[in-house]
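In this view, the complex is presented without one of its protein chains, the others remaining in place.
Letters A and B mark the chains in the order given here, with residues in each chain numbered from 1 onward.
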C-alpha cells in the first residue's frame, strides 16, 4: 500500500460508472457494504446475488475480472484468520474431509470471508473508477470537515513526494554497502525514518509559507464543486437498493 | 511550447494600482535589520529600491541573508527595524493580504509551491483566496498558464510533470495573482539547459518587475540589466550586472565565482 501506487489503482475509462459524481458513488458503495454486513450469514444465495450485482457493475464499468481479482489479495491475512476459525471456535463438531471442525466456526469463517470479500470488491470497484482527486471532492461534498479534506488532499499530493524521498534514502544506503538483514540494522533504518520525518515536517512548513504567500489565511478557497442531479443519484442508488431487496429477502425467506 | 511574448498581460497589469501609487517604485527597502529568534542576526540594514518594470538580480554567497530578505518582502518575517514598501504600500500586519497579492514569490522547490492536487487548482489558489470566482477566475487561470506555455497541462497532477514544467507552473501560480513584483528564488536551479532557456524566454516576455535571487551568474547577466550583491546582511554593491561581474576584486571578496571560461565582457546581452 502507499500513495506511490495510488494512480495505478485507477483505471481510466469513460463508462457510465466512471461518469457518476464521486459522492454518489461513495454513498452507494458505503450503503451497499452496510447492507451486505447486515445480511444473515445463512442466506448463502444472497451473497451470490451480491457478487453478481458487483460483477454487473464491473461489466458496465468495463473493469476486467482479472484486474478485480488481482486486487482482492489485500484480503489474504483475513483468509488465513478465517481458515483458523473452524478449529478454534468451540461448539458442535462436524467432519469435513475427515477433519473434525466446529460448525459455528465454519459459519464464522464463511461470514467473514463472504462479507469481507464483497466489501473489498466494492471498494476496489470504487477506487478503479474514481480518480483520487474526485474522491476528495466527493468527501468534501459529503460534508467531511474541510480541515480533514485538506489534510487528505495534502497527503495525496505529497504521498508520492515523501515516498520518493524514502526510496532515494534507501538507494543512498545501499550504495554505501548497507544491507538490512536483521534487528542489528534497525538503528540505521530508524535514523532514516527520523530523517524522513524531519524532511516531511520541514516541507510542511515550506508548503505553509508558499500557501501564506498566496493569501492563505486558514481556509481553502472552494475552487471545484461536484454536483449530482436526481438521475445520477437514482442511477447510483441502483446497486444499494437492489442489495437491500436481496437483504430483506434474506431475512424473510 | 508556445509563448506569446507581449500580448497576454498588457491590458490591466501596469496601471492597476491607484494613481497615487503609480509613481512609487515597485519595491523600496530601507534600513531593514532582522535577527532570528535564536539570536542569529541575518540582516544589518538593507537598502534597496527596485523601480517599476526593472529586472534586478540579487546575488550573494550562501548565508548572506538572501532568503531572509525575500521572506520580508511579503511579510512572512516581520522587520526587526526598518521598512519595506511595495508600490508605496508598507508591509505591515494590516496590509498583509494586499501585500501578498502584490508580491509573488516563486520558491526554490516547485514541489513546495505546488501543493494542490492539480495544476489548474494550484494556479487558482491565489486568485480564489483573494475572492475571485467563476469566469473571471477561469480567465485568470488560463492567462497565467498561457504565459508560461502550460495551458495543456491544467488537469494534470503536479507530480506527473517534469521538474522544468513544475517550475513554470510555479511561476504561473504567482502570475495568476497579477503581482506588482515577481520574486524568484534560484529560478534556474536543477533545470536542464532547455528548460533554463524556456524559463528565460518566459521571464523576458513578462511585462513585470522582477527580483531574481540567484547563484547562477550567467543567468543573471542574461536576464537582469542590474544586479545587487547582498553580503553579510547589507547591500555591498549595486550596479549594471555586466560591470559587477567584470569586477574581479569585488566578486572574489564576496565569494562569487563565474563559471570556468565565462567572460561577462564578451557576452552579447539580449535586448530587454
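Note that in this section a residue touches a chain if its C-beta (ideal position, glycine included) is under 8 Å from a C-beta of that chain, and two chains touch if they have at least 3 such contacts.
The rule we apply is simple: contacts and distances are computed from a predicted model.
> The hidden chain: which UniProt name fits, "PDGLE domain-containing protein", "Glycine cleavage system H protein", "Transcriptional regulator" or "Electron transfer flavoprotein alpha subunit apoprotein"?
The correct option from "PDGLE domain-containing protein", "Glycine cleavage system H protein", "Transcriptional regulator" or "Electron transfer flavoprotein alpha subunit apoprotein" is "PDGLE domain-containing protein", the UniProt name of the unshown chain.
> Of A:78, A:178 or A:233, which one is in contact with the hidden chain?
Answering carefully, the residue with contact to the hidden chain is A:78.
> Which of B:81, B:162 or B:253 touches the chain that is not shown?
Reading the full complex, the residue touching the unseen chain is B:81.
> Determine and list the chain A residues touching the chain excluded from the picture.
With respect to the unshown chain, the touching residues of chain A are 1-3, 6, 9, 26, 29-30, 33-34, 36-38, 40-42, 71, 74-75, 77-78, 85, 88-92, 94, 103-105, 107-109, 111-112, 114-116, 118-124, 126-127, 132, 135, 145, 147-148, 150-159, 161-163, 165-166, 180-183, 185-187, 189-198, 200-201, 203-205, 207-209, 211-212, 216-218, 220, 251-253.
Just so we're on the same page, only the chains that are shown with their structure count from here on.
> What residues of chain B sit close enough to touch chain A in their complex?
It is residues 71, 74, 76, 97, 100-101, 103-105, 107, 109, 111-113, 115-118, 120-121, 124-126, 128-130, 137, 157-159, 173-174, 177 of chain B that touch chain A.
> Could you please specify the touching residues of chain A with respect to chain B in the complex?
It is residues 7, 132-133, 136, 153-154, 156-158, 160-161, 203, 206-207, 209-217, 221-224 of chain A that touch chain B.
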